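A single protein chain has been omitted from the complex, and every remaining protein chain is retained in its original position.
Right, chain A next:
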Amino acid sequence: MAHASGKSAGRSSFGKWAVHIAALLFVIVWTIPTLGILVTSLRDKDQIVGSGWWASFFSSTQVQQVRLAGPDKQVEKDGKFVIEGNVFENPGGTQVSAFGARAQEPTKFEVGTVADLGDGETLQINADGSYVQSSIKKFEGSRGQRVYFSSTVPPRFTTENYGNVLTSEGVGRSFLNSLTVTIPATIIPIMIAAFAAYALAWMRFPGRALLIAVIIGLLVVPLQMALIPLLEMYNGVGNLFGVPSKTYLGIWLAHTGFGLPFAIYLLRSYIAGLPREIMESARIDGASDFEIFMKIVLPLSFPVLASFAIFQFLWVWNDLLVAMVFLGTGANELVLTGKLNALLGSRGGDWDILTTSAFITIILPLIVFFSLQRYFVRGLLAGSVKGG
């Protein structure tokens, strides 16, 4: 027994550390992916491809190639033909560390040395990028020689990517489109669901139990089941009235319909839990169901209404499928998720654009999420612990 307790004491001190380290490990693994795109979106466009984002806080070495000035710039000096210039378009800041004249040996010569390239030709590149190319023969041809150099680049952080993506890539416009879809699609279902939830919780009528069962069933119906008939219906309505079939009104109603089962389910279980005495005393005082709902139930239900609003906001904002089916792809309709998907196709390797757009897409949900986490968690617990 003494042996056992001694062992467990030793383990608990060691165990405490293990718990901290394990938790820290999980936190790191879970945050690093998001951190990666945030850091990358703030980096200089050229540095993104030059080094991994984790190295972005240190100076990086990169090898570049550049063409020297052409033979038309040559001057004759001391019986030699000389071309002078600078390998950088904007000298200053970046430092050359080595250079070379062949792609196979791009860093053959140390910076500042006069390299003998053969045939009486020499090349010297200095740390600040200035170079001297000389030859005993006259330079011929129309283009300058290709040279290679490695340089040390200090880290450079910028918000240029954001300016670029928001304006010229059209992500700013998509942000507005997303807001246009999300706000009405979040607010409209709340009222409709709240009335229905009150009726299902506190009014007696035939078919009530069946309706509740249907709503619980609809909670898990895959959206895929609704797409084809609704698409046909929208096209039909569009043709009948000569209006476009893909409109904001269409997607607002679609999101409202799809959000209702969860809304009614969540609100009903909360409203059903409100104290019976309040309702009954109001009824004795002569209040109608409508008055009870507006004056008592609605104000008391604020927390659950907030929970649902956050859920619906996140769900609509993050949705891609419904937007792709029910909304067009023009600049005035393409939402952020659709835009990001389109950019993945057209700007595949341009990580400056992709990471920045991705961060713009997720920033609003993250703010909502962090500022209202309490309501979100409450809704999550009420919505799933009870059934699904």
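Convention: a contact is a pair of C-beta atoms (placed from the backbone, for glycine too) under 8 Å apart; a residue touches a chain by one contact, two chains touch by 3 or more; residues count from 1.
Just so we're on the same page, contacts and distances are computed from a predicted model.
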Complex member absent from the view - protein name from UniProt, among "Hydantoinase B/oxoprolinase family protein", "Sugar ABC transporter permease", "Succinate dehydrogenase iron-sulfur subunit" or "Peptide/nickel transport system ATP-binding protein": "Sugar ABC transporter permease"
Option from A:A23, A:V114 or A:I278 whose C-beta touches the chain left out: A:A23
Selected from A:V114, A:M191, A:V243 or A:I278 as touching the chain missing from the view: A:M191
Residue numbers in chain A that touch the chain omitted from display: 4, 8, 15, 19-20, 22-24, 26-27, 30-34, 36-37, 40, 48-54, 173, 176-177, 179-180, 183-184, 187-188, 191-193, 195-196, 198-200, 203-205, 208-209, 211-232, 248-249, 252-254, 256-258, 260-261, 264, 288-290, 293, 314, 317-321, 324-325, 332, 337, 340-341, 344, 351, 354-355, 357-358, 361-362, 365-366, 368-370, 373, 377, 380-381, 384-388
